[in-house]
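Pasting a structure here, questions to come.
The complex appears here minus one protein chain, its other protein chains still in place.
A, B and C label the chains in the order they appear, each numbered from 1.
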Amino acid sequence: MADTSMLVRHPLETRRTLLAELSAELDGVALELEAPLAAVDLRLDPAGPGPAAVAEVAGGPLPPQPDTWTGLAAGQALRLGPDEWLLTSAAARPEDWEFGLDEAAAPFGGAAVDVSAQRTTVRVRGASARPLLASGCAIDLRPASFPRGRCAQTLLGQAGVLLVALADDDLQLFVRPSFAGYVVDWLVDAAQEFRRPS
Amino acid sequence: MQLIACPWCGPREEIEFSYGGQAAVAYPADPASLSDEQWARFVFFRDNPKGPFAERWVHSAGCRRWFGAVRDTRTYEFLSVGPLSATTARTSVLPEATP
Amino acid sequence: MTHAGTTAPTTAPTPPGADLPEHQESLWRSAEPKRSYDVVIVGGGGHGLATAHYLAKLGITNVAVLEKGWLAGGNMARNTTLIRSNYLWDESAGIYEHALKLWEGLEEDLGYPILFSQRGVLNLAHTEQDVRDSVRRVEANKLNGIDAEWLDPDEVAKVCPIVNVSGDIRYPVQGATFQARAGIAKHDYVAWGFARRASEAGIDIIENCEVTGFVADGDRVTGVRTTRGDIAAGTVALCAAGHTSVLLDMLGVPAPLQSHPLQALVSELLEPVHPTIVMSNAVHVYVSQAHKGELVMGAGVDTYNGYGQRGAFHIIERQMAAAVELFPVFARAHLLRSWAGVVDVTPDASPIVGATPYENVFLNCGWGTGGFKATPGLGWAFADTVAHGRPHPLVAPFGLDRFVTGALVDEHGAAAVAH
Partner (left out) sequence: MSRIEGYGRIDRSRHVTVTVDGAAYTGHPGDSLASVLLAHDARPANTGVKLGRPRGIGASWTEDPTGLVQVEEPFPEPMLLATTVEATDGLVARGVNGQGRLSEVPDLARYDRLHTHCDVLVIGAGPAGLVAARTAARRGDDVVLVDDRPTAGGTLTGTETIDGRPSLDVVDEIVAELTTSPNVTHLQRTTAFGHYDDGFVLALERRTSHTDDGGLARRSRQRVHRIRAARIVVAAGAIERPIVLEDNDRPGIMLAASARDFLHRYGVLAGREVVVFTSDDAAYAAAVDLHDAGASVQVLDARATAPTLWSRRCADRGIAVTANTHVHGTRGEDRITAALVGPERREVACDLLLTSGGWNPTAHLFSHVGGRLAYDPSLGAFRPAAPRPGVEVIGAADGTFGLADILRQAGGVGAPPANEEPRDPTAVLWRTDGDPTRQFVDIQRDATVADIARAVGAGMTSVEHVKRYTTIGTAHDQGKTSGVIASGITAELLGRPVEDLGTTTFRPPYTPVAFAALAGRERGDLFDPVRTTPIHDRHVAAGAEFEDVGQWKRARHYPHPGENMTDAVLRECAAVRTSVGIMDASTLGKIDVRGPDAAVLLDRLYTNMMSSLKVGRVRYGVMCGNDGMVFDDGTVLRLADDRFLVTTTTGNAAAVLDWMEEWLQTEWPELRVRLTSVTEQWSIFAVAGPRSRDVVGAVFADLDVSNEAFGFMTWHDTALDGVPVRLARISFSGELAFEVSVSAWYAPAVWARLLEAGRDHGITPYGTETMHVLRAEKGYPIIGQDTDGTVSPHDLGMAWAVSKKKPDFVGRRSFGRPQNQDPLRKQLVSLLPTDAATKLPEGSQIVRFADDGRLPAPPVPMLGHVTSSYHSAALDRPFALALVKGGRERIGEVVGVPVAGELVPALIGETVLVDPEGARRDG
């Protein structure tokens, strides 16, 4: 009898334990699934009063620079393009998050679309987090080039990802759920290099 | 193996981009008024110079924005990139192709 | 545990390279351009040289072949020498099958050991749609009198035991089409064989002679301007492959061509391991093993326009991944050399052959990745076209006008794979 409860779980929930066990055997790398977040894709003219109006509802300012993110009251605002942001919230319900932000953006010709389930998140932590990712990600991940506050939509292996620098040794990967299995398989495989000698 | 400067995201690997061919091939204002010959020109015919070429590119794996570029098809070197509107005025930026 | 992968040969056999034929003692005269020719062929690659050869057979020998660099140094020197005729549409099957029949007698015709080896080609199918498209092509081939078979995975393994036909790879092999008469030949030998015959017939082969312009008089072209002087021409035949657009721009003739880099590579010499040719469009790889033992492989074209005769390495890497996936035994082979040619690609992946707005200028281009295999067939039909001043029926469907009428010969839509 399958579970019919409307519980929200990570698409890779069944691998959570495996990742924890693996991380315990690794030197300087920990892989972890993050809890699902409400998220909208916000399209808005960056010039003019729109961003400020949205910021009030979002709970923090929208990042003005390309490929950067800022913290919101309960989430993040990640700049995806000239007129595009991903706004996340760990507190709001997806439909409320979309409604509120859309209402704020609409007067300025903007729009917010619920994409909470369109991406899922994997956290990569540790001193070797960047070398691990550098085995499949071509962008310059040196901390000086990709410090806390930066984000980038790019490729990890063959999958598109949104890579977010939380700290020198702490990065987030947003990935389409359909690719999440591949990405985690990929990370697990790459992480073998970082196993502690047994 | 180019490093292409997305006007928004900065330099990224070629593999993140898709090629859109010649820039500034406008959709005809009134296709119905075109002869078959003129319509075929729009649908199928594109310049193919050996030398600088005004092109369209899109940062598929990044911001997904289209942009314009002038690239030398002999060396593959990007001579300039910018918003589409800036490079589509190709008569002003595109030198004659050298034979 | 011992796991020796190979065993030493028991006897000292003939050295593997001992039986390859030597080149001829004489090849072609390096001619000085004359003032005037009945026919000027622009482009000294396979198509230009084959056209010259077949013109000579028609008795037309006051002909010059102009090559801007060294003879047959463009795509002819860079291709992976695959010959087959298992194309989908009647029009394509017609020209490629005619070519294949000529290939079968070419060694004798040229008196040159071109090493034509009919070892068959497998076109692998990896998805349900691949299977449908493959069956469609096999059935069309049969009805056109072209040898073709559909093989299931076990039969594929019998033809080529090193193909991984197990069901647990990412894109399992669902089967393959097989054309037994397909094969490979030595590209340089082919070009030189044509050049030698043409030269013997009195045709001038002129290297380091780049066309820089045309002299036009109304709707006729009276001559070509070259880096070695002006040359008057009764008829001009363009066979410049990837550089055709450069010539057409001089003539002011638009054509739907885009020139792209196409990469290829070889391994070191290896003992025979791969008895046939395998192509897989789904995973973008094709491979044969040449006479001396090197694996010869090609990939898809680089996406952007380029005349640089080099491509991006990630395409090679992806191709290696596909090769190792399909042929686990290739894991240990080594990439020895990679290179690129410049292929001219058309919107329907079929060539453009025939008339131009100039009544005495004939066009042959747009062969994309299919030029080598068509060489004798095209040369034969194009010579006839040039000699009679109208498209030969075999090339008639490939005129420029098809882009206006919509009568395309769409060879990528229906899985008659490129190369």
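To be clear about the criterion, contacts are C-beta pairs under 8 Å (C-beta built on N, C-alpha and C of every residue); 3 or more make two chains touch, one makes a residue touch a chain.
Quantities reported herein were computed from a predicted structural model and do not represent experimental measurements.
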Fill in: Touching partners, among the displayed chains, of the absent chain
A, B, C
Worksheet item: Which parts of subunit A are in contact with the chain that was left out?
Response: 2-8, 11, 14, 36, 41, 43, 94-95, 109, 111, 113-119, 131, 134-142, 145, 157-159, 176-179, 181-182, 185-186, 189-190, 192-193, 195, 197
Response to the item:
Residue positions on subunit B contacting the omitted chain are 1-3, 11, 18, 20, 26-28, 30-32, 34, 36, 39, 42-44, 56, 58, 60, 64-66, 75-77, 84
Worksheet, complete the sentence: Contacts from subunit C to the absent chain lie at residues 2-6, 8-9, 12-18, 20, 22-30, 69-71, 73, 77, 90, 126-129, 131-140, 142-145, 169-171, 188, 207, 267-271, 273, 292-293, 312-313, 316-318, 320-325, 328-339, 347, 404-408, 410, 412-414
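The rule is simple: only the chains that are shown with their structure count from here on.
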Worksheet entry | Length of the line joining the C-alpha centres of subunit B and subunit C, rounded to whole Å | 29
Worksheet item: Hey, how far is the Cα centre of subunit A from the one of subunit C, in Å?
Response: 48
Item to complete: Can you check how far apart subunit A and subunit B are, centre to centre, with Cα atoms defining each centre and the answer in Å?
Response: 32
Worksheet entry | Touching two or more other chains - residues of subunit B | 13, 15
Discussion item. Which residues of subunit C touch subunit B once you look at their complex with the stated criterion?
Written reply: 212-213, 243, 245-246, 249-250, 254-259, 303-308, 312-314, 344, 347, 403-405
Fill in: Residue ranges of subunit A in contact with subunit B within the complex
66-67, 80-82, 84, 138-139, 152-155, 160
Discussion item. Per the contact definition, I'd like the list of subunit B residues that touch subunit A in the complex.
Written reply: 8-10, 12-13, 15-16, 61-65
